[in-house]
Structure formats: C-alpha cells, structure tokens
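With one protein chain held back, the other chains of the complex are shown just where they sit.
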Amino acid sequence: MSERSEVPSLATDGLTKAFGGVVALDGATVEFRHGQVNALIGPNGSGKTTFFNCVTGMIRPDGGQVTYQGRDITGAAPHRIVRAGLGRTFQLCRVFPRMTALDNVLAAVRPVGLTGLLRGAHVRADLDRARGWLTRLGIEHLADVEARNMSWGQQKLLELAGVLMSDPETVLLDEPAGGVNPALLDRIGTLVRELNAEGRTFVIVEHNMDLVMSVSDHIVVFDRGRPIAEGPPSLIRSDERVLGAYLGV
Amino acid sequence: MPSGALLLQSIILGLLLGGLYALLAAGLTLYFGIMRVVMIAHSAFLILAAYLAWWSHSRLGVDPLLSMIVTVPLFFACGVLLQRVLLARLRAVTLTMMSVLLTFAIAVLIEGLLGYVFTGTQRRIQLGYGSASFGIFGARVAVVKLIAFGLAAVALLTLYLLMKKTTFGWALRATIQHRDAARLVGIETERVAGYGFGLGLATAAVGGTALALDTTIYPSLHWHWIGPLMAIIVVGGLGSVPGSAMAAMVLGMLQSLLQIPLGTTWAQTIFYLALFATLAFRPQGFFGGRLAQRF
Amino acid sequence: MPSASEPTTAPATTSPATAPPTGAGTTRRRTADRVVQVVAVVLLAAAVLAFPSLAPNPYILSAGVVVLNYAVLSTSWSFVGGFTGYISLGHGALAGLGGYGTALLVTKAGLPSFVALAVAALLVAALAVPIGFAALRVRGASFVIVSIALVLILLLVFQSWASLTGGSRGLVVPRPFPDLLRPEHHRVFYYLFAGLLALALLAWWMIDRSRFGLGLKAIREDEDKAEALGTPTFAYKLVVFVVSAAFTALGGGLYALWFGDLDPVFQFSILTGSYLVLMALLGGVRNLFGPLVGALVVGIGLEYFKVEFGDTQLHLVATGLLLALVVLFMPDGVLPAIGSLLGRMRPAQNSIREVTAAELRDQRVAAAGAPAAREPVDAVASTAGERAQSTEERA
Partner (left out) sequence: MTTRMKRIQWMTALGASLTLALTACGGDDGGSAGADDPIVVGVSLPLTGDFSEPGKGVQRGYEAWAKITNDKGGLLGRKVELKILDDQSNADRVVADYEQLIGKDNVDLVVGPFSTRLVVPAARVAEEYGMLFVEPAGAAKEVFEQGFKNLFYAAPAVANDHYNHLAEYVLALPSDQRPKTAAYAAMDDPFAQGTAYGLKEKLEAGGVRTVVDEVYPPNTTDFGSIAAKIAASKADMVVGGSQYQDGVNLIVALQQLKYQPKLAAFSTAPTNPEFAAAIGNKTEGILSPTGYTQDAKYPSNTEFVEKYAAQFGSPPEEDEANAYTTGQVVAAAVTAVGCAEQGECQKKLVEWVRTNTVETVVGPLSWDETGKPKGAHMIQQWVGGKIQIVLPAAAKETDLVYPKPAW
C-alpha cells in the first residue's frame, strides 16, 4: 500500500468536547491523509465516536477546529458536511427500518432545485445507481425487503450502500466489524480496499485489530480524548504506549 | 402610573402565584429529566387533586389540607404505575411523540371522568377564613393565598432536600444526567425512574390542594394551567429544576405586573411569548438546563 | 454471499437463483396491484361524488360536509404527522387562523370570498414559517409544546382583540352565494370540500412518490441518519410544515365560508387538534386515504357517543381511552393493524419467519441499540449484547 498523497483530507485542531463533567475530547489534533485508509483506534470511552460526531456535525464541539480539504467545517450542519464529501456510518448500524433496501439507498440521492425535489423518487437513473450499489455489496436480491426484516449483517451492508450512494470522497466507518461474522468481515475488508483503490479515502473506527491491521495505511490511537500515537500498522503494533493504553497490558 | 400600593399588591400576588407555578413546574421538569417525556396530564392530575380536596371538604367535612394525607401517597403510586405500566411500554424511537399523545389522552380521560362524576359546574371550597386577610405595608394578603404559597414552598423545599441529601436523590439525579452511566454504577434506573414519576405526581397532589383553597375549579381547567407550565419548563431549560423554579417566579411576577397595564387576558400571553422567544433564540433555556440542546 | 452464513435470520428469498430482481412474476403482480389501486380510487371518488344525490335530507348532506372537512384537515395534518412523524396537537389553531383570516379579509378588506380564502391560506403559510422555525429548530418535544401553545395563545389573542376579531361576540362570515337555499348551499360546499380534499390527496400523493417525500420519510425513520445522508432535515421539516399549514388553512377557511359564524372558543380548541390526530392515527398515517377513513370513523363515532351518552362527558372519556389504546397498541393505525392481521391469516406466501425475525431484530435494537446509539459517549453496558455476539462470531 504505497502512499498516494500527503495532502490532509480531514484534520482537526485542538478539538474539545465535554458532557457535563466527562471530558470526551481533550484538545484532539489529528490529520488523516487523502487517498488512504486511516484507522482510529483506542479503548472504550477514549472519545472515538464523539470525535466522529463532532467531525460530522452531529454535535457541536466546545472548542477547536475541523477542516476538510483545507475548508473550515467546524459546527456546520451535518448535511452540509455530507455535501462537502464526507459520509459516515454509525457505531450501531442505523438504517431506516420501515423502508425497503432500495429506498434506504435512494434516500441518499441529493435532489437539486424544486423540480429535483418533486421528481419521483424512483426515476430510472437513480434506480440503476442504487441497484448498482446493492449489487456490489451483494444484497441486490433484498431490494424490495424492508430494512427491519433484514439480518444484522445485511443491514450493515445496506447502511454502507446508502453512504456510498451519496458518493462521498471520504467515508467514515464507525465499527464496521461490530457484530458481523468472519465471512462478512473479510468481505468488508476487501470492499474497503477496492473502494480505496477507486480513490475514496477512509477513516475507520474499529476494535477488531485483524481488520485494522489488514486494511489500514495509517493508524491513529486515541486515549482519553486525544491521540497518543500514530503511524503505519507495523509501527503501531510495537508501540508501547498503545499497548499500555489500549491493550491494558 | 399605577399607585405604589397597587404595585406592591401585584408584586405580592406575583410572588404567591410564582410559588405555585414553581412547585408544579418542578414535577413537569422531573418527568422530562427522567424520560424526556412532556407530561401533558400533569395539570389534569392537579385538577383531580383539587377536586378530591373539594370533595373531601364539601362531602366529608374534612379540612382540604387533610385530604393530602390520602392524595399524596395515592398520586405517588399513580405516578409509579404510570411510568412502569404505560410509558415504559412505548418504543424508545418514538417515545417523545407517543408519550405526549399518551399523556394527552390521559388528560382528556381525567377531564371526562371529572365531568362525568362531578358535572361541569364550577366548584369552590367555602372556608371560614375564605375572605380573611391581613395588611402589610398598605397591601393586603389573603390568608388562603398565603397558606397555598406555604404549601408550595414546603413541598419544594422537601423536594430539594430529597434530591440533594438522600441516596435516592443521588440516584435520581444520576439517572437524569446520564442513564447508562447510572446503570453502570449499579443504580436500578427503571425503579428510580418510576419513583421519580411518583414524586412528580405527588407535587401535583400538593399543588392541587393549594389551588383548591383559593380558586374555582372545573374539569377543563387543566388546559389553563398546562400552557404556562410548559412555557416555564422550556424557558427554565428543559430538565433543570432550579431553572424552572426561577422561570416560574419570574414569569409569575411578570404576569402579575403586566396585568396592571394590559389586563388579565393579554398578560397571560407573556408565557407564550417567552416560550416562542426561548425556542427561537435560546433553545437551551435561560436558567441553566443543558438537556434542551438535544430535545 | 453474506447471508449464507446467517441462515437463522435470513429472509426466505435469500437464494440468488429464486429472486431475479425484475422478474416477470413481480412485474405481473405490480400491474395487477396498480389496477386494483386505480379501481379502488375510482370507486372511492364515485362514492364521494354520488353522496349528495343519495343523501336523503339536508342534514345528512351537512354531516357529509363536516366529515369531508375533517378529512381535509386530517389529511393536511398528516403532511407533517404522517411523513415526518412530528405530531402536532395544534392544527386546529391553523384551521382557525384560516377561518378568521378568510372572514376578516372578506369583511374588513372587502375581498371576494374565494380570493380571501386563497390569500388567507398564503398568510397562514407565511406565519407558519416563524412558528415552524421556533418549533422545529430543536428536536421532538418542543414541536408538540409549541403546537399546544399555539392554540392557547391564539385563543387568548382572538378573544381579547375584540376590535378586530369580534372577540367572544363572534364574527359573521358573509355567504359567498347569498341566493342559495340552505340545502343547495350544502351541496355546493360539499363539492368544494371534495375538490379541496382531492387537491390535498393529490399533493400528498405527489410528495409521497417524490424524492422530497423519501427524505421526509427518512426523517420519520431516523432523523440523525437522514441528516448524515445529506438530507437538510430542518429545511425539509419546515417546508412540509408550511405546506401542511396552508392546506389546513384552506380547510378552515372553506369551513368558515360554509358555516358562517366564528367564535374563538370553537375555532381555537385543543380538542379539534386532538380529533385530527386521532383520525389520522386511526386510519394510519402512512396511507394516502388513512386520514379520510379516520375522519369517517371518528365523525360517526362522535355522533354515536352523542346519541348514546348525550348528557354526559363520556365522549371525552371515550376519546381519551381510544387515543391511549391506539398509542399503546396500534401506533401505526388501527386499519393497518387489522389489515396485517387479515394478511397473516391468509395462506402464507410471505414467510412467517420473516416477520418473526423482524420482530426479534426490532426488540434487539429497541432494547440495546436505540438509546445507546443516541448517547454521545461510547456506550458500554448497553451494547454488551451486540459485543457478546461479535466476540462469539470472531472466536
């Protein structure tokens, strides 16, 4: 995995967020590189999800700055951040339970203008694209099934299909391996690599070290709301601070 | 320009009214803090308590204050049941909306039952000391109003001590602040939530008795109360008991003072104006309260 | 195949061989469905249009007008309540505003009746913007609070501002067709209401099939998720609230022109709003004709209670009980619930297992996932179930 670029895709500077007395982010300064698969790891409660939520505008940070491709996106509305090219999945996979798989994916279509809004949701071009993603993720046969009637793993794939439908340059995955079986895990790993090869940047929060080590180019380790180490997998594997904080050794 | 005596009189009335508002808003705030539920039926229970006070006075000849011996524990039990049996049934995803509808339905149910049992006639407790009053710096304070205020103050103080000084209060506060964290440290949040609801409803029992002392009651009166109370908890910052108490005193006072130049009806609009202004410009409320950001 | 290793929870149609995406069978079934739907709509329209000729006397006709008015209002309500899941208890007030707006534009500004109606609806729509701004900026509860407050404050204002609104003395709305006899008057307005209902249903249907509608439904399902997929949720909610307000105002204004007398107490009544909710919920908010059916049921139900228990407040008790039961047991609507019950008794071509799996999944998410997913800090305890499963699979 050669590094394609040194341009930072997503970067934060001194990001801070506290909930009541609990400090979730404590001046986190991080840079993720464009065109790479980045991983964000750390023990439970180290602030990874809060970091995602702050970056994607779901919660407003108390302090600090978020930039994406050089643009300041701190505190912007989530949908604006998505439109800037930053898509995300959720820690516990979130799909629209009472909508069919197809509609779940179509919901990510970005209508332009009033006519775009009032156009039918099922126009040919959108349908083709949506089916294309479902096919690529191997769940095309479930297109007309409501999401709540799908298995956990299928829902995870569906969520990813939706995010990809919005055509993000950078994809943030929150625990993609959470609760999935080994076969699916391999598949997700392969997908991430394939999509990365097509030019998409990834930031992955993950506990599953096998996945992290096998797919990522660059790893950032969080502890107590700030990064404590970063580098390629080979380096992180042997970093004692990481072992101390993360593995609890 | 209103005379000094009228001004003083209005300030005293505002203070007394604000006290009652504060007590009732405390209950509403508790529910919201515990379950993010806007309990529309709170004021219907208030009127129910007032009816029970009136009934025990006029039919059994008991002093209305004594009716609290029955109503307070009864309402506590009702609150626990309401939370455990009904609200806990609702799906978490739609809880906020559906709980409003459910408590709305309960409010209508109580109103209908009161109307069925006691008819729509306006009722009022006739007390021997009903028109008694005493003077203070040229203003007059009615004895019944003072008793009502005293009740509210004592109840609020009890609530405050309960929340701050007891283990149960600690557990309740923890549950309100962060339910999962509370569960992690071994608090049985479900049980605590139930008791919290009971506590909230118990404030309605006290408030209802206080209300019955000095005003007329009728089944649909609760609509008259729920509006101002909702405004108070929003202005106070949803979920903050001290915040809502502050908001209650301020708004109660404003209402009373605005009645001098504007008259009764227009003065009431202050609550709704405050509500709209708060939501539009400062959704987290004016007196603390941090929950509103997300709700 | 991702599903191959999860046989217990996979739907019946997992095997790629059995389900070609746009197979001939599916197409044929869709065409058949379409025909059934069109026939149903035509029958419905015919029934509605034929009603005035079948009505034995003017009273029944006027009852028909009332039911149609309810149907218009609850359909308008479901633009917000149905699509986005935001429940408003204050739509009665928007209808009242439409009524008063129309009446005042006729009496004070001298506009022709139906011009006044249109202008009033536009004004109410404009007013809905700041109201929606305050109500929808933050999630959930504040919308309901604002909707109730709206009724209460408008009642106060319209009662107190007697010099403009006539206050409690009421406001008389001049008849648009002063020469018509009363039964004819009812007939004309019956068709006007039917037309308005058709317009509202058409708008509903257009939104329902559009990208906008899909975005709104996504908001109803999971607002954070919709936002994270790029839907400008606040703008969507605001727009659909304004559309809903405009239709509600049209309904209220038309009612004012028909009824002729406005009184703040009845125009700005919290019960009206709750009836609308009850109708929509009964009929099912996800269906085009749900609110219409709900209006029929509630309209007739109210009559029944009045006849049976006329001199008591039991109609309130019934309303409360019904609403509570619907909320507790059939939040998707009574008719849809009955429909799915019927569906389950049919020879099962949709596998039962699918439903069961869905329920299991629902419970699992409701119990563990949903609250935790909303929490900002990495949740630990509540996700234990999922974790256990994942460790198991990893092992």
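For clarity, chains are labelled A, B and C in written order, and residue numbers in each chain start from 1.
Here, contacts are C-beta pairs under 8 Å (C-beta built on N, C-alpha and C of every residue); 3 or more make two chains touch, one makes a residue touch a chain.
If you're wondering where the values come from, they're calculated on a predicted model, not measured in any experiment.
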Absent-chain contact - pick from B:Gln9, B:Thr29 or B:Thr278: B:Gln9
Touch list for subunit B against the chain that is not drawn: 2-3, 5-6, 9-10, 13, 17, 115, 119-122, 124, 126, 128, 130-133, 140, 142, 145, 214-217, 220-221, 224, 256, 259-260, 263-265, 267
Sites on subunit C contacted by the missing partner chain, in the whole complex: 26, 29-30, 33, 36-37, 40, 43-44, 47, 51, 54-60, 62-64, 66, 156, 159-160, 162, 167-170, 172, 181-183, 185, 259-261, 263, 265-266, 284, 287, 289, 293, 296-297, 300, 306, 310-313, 315, 335-336, 338-340, 342-343, 350, 354
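Throughout what follows, only the chains that are shown with their structure count from here on.
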Centre-most chain [mean C-alpha coordinates]: C
Subunit A and subunit C: spacing of chain centres that average the CA atoms, whole Å: 36
Rounded Å distance, subunit A centre to subunit B centre (Cα mean): 45
Residues within subunit C bordering two or more other chains: 222, 372, 377, 380
Junction residues of subunit B - those touching two or more other chains: 178
Subunit C partner contacts - residues on subunit B that touch it in the complex: 32, 36, 38, 40, 86, 89-94, 96-98, 100-102, 104-116, 120, 178-181, 183-184, 219, 223, 226-227, 230-231, 234, 238, 263, 265-266, 268-269, 271-273, 275-276, 279-280, 283, 292-295
Residues of subunit A touching subunit C in the complex: 17, 19, 22, 24, 44-50, 53, 56, 58-59, 77-79, 82-83, 87-88, 90-92, 94-99, 103, 106-111, 116-122, 131, 138-146, 148-154, 157, 162-163, 166, 177-185, 187, 208
Residue ranges of subunit C in contact with subunit B within the complex: 85-87, 89, 130-131, 133-135, 137-142, 144-146, 148-149, 152-153, 156-157, 159-160, 222, 270-271, 274, 277, 281, 312-324, 327-328, 331, 366, 370-372, 375, 377, 379-382
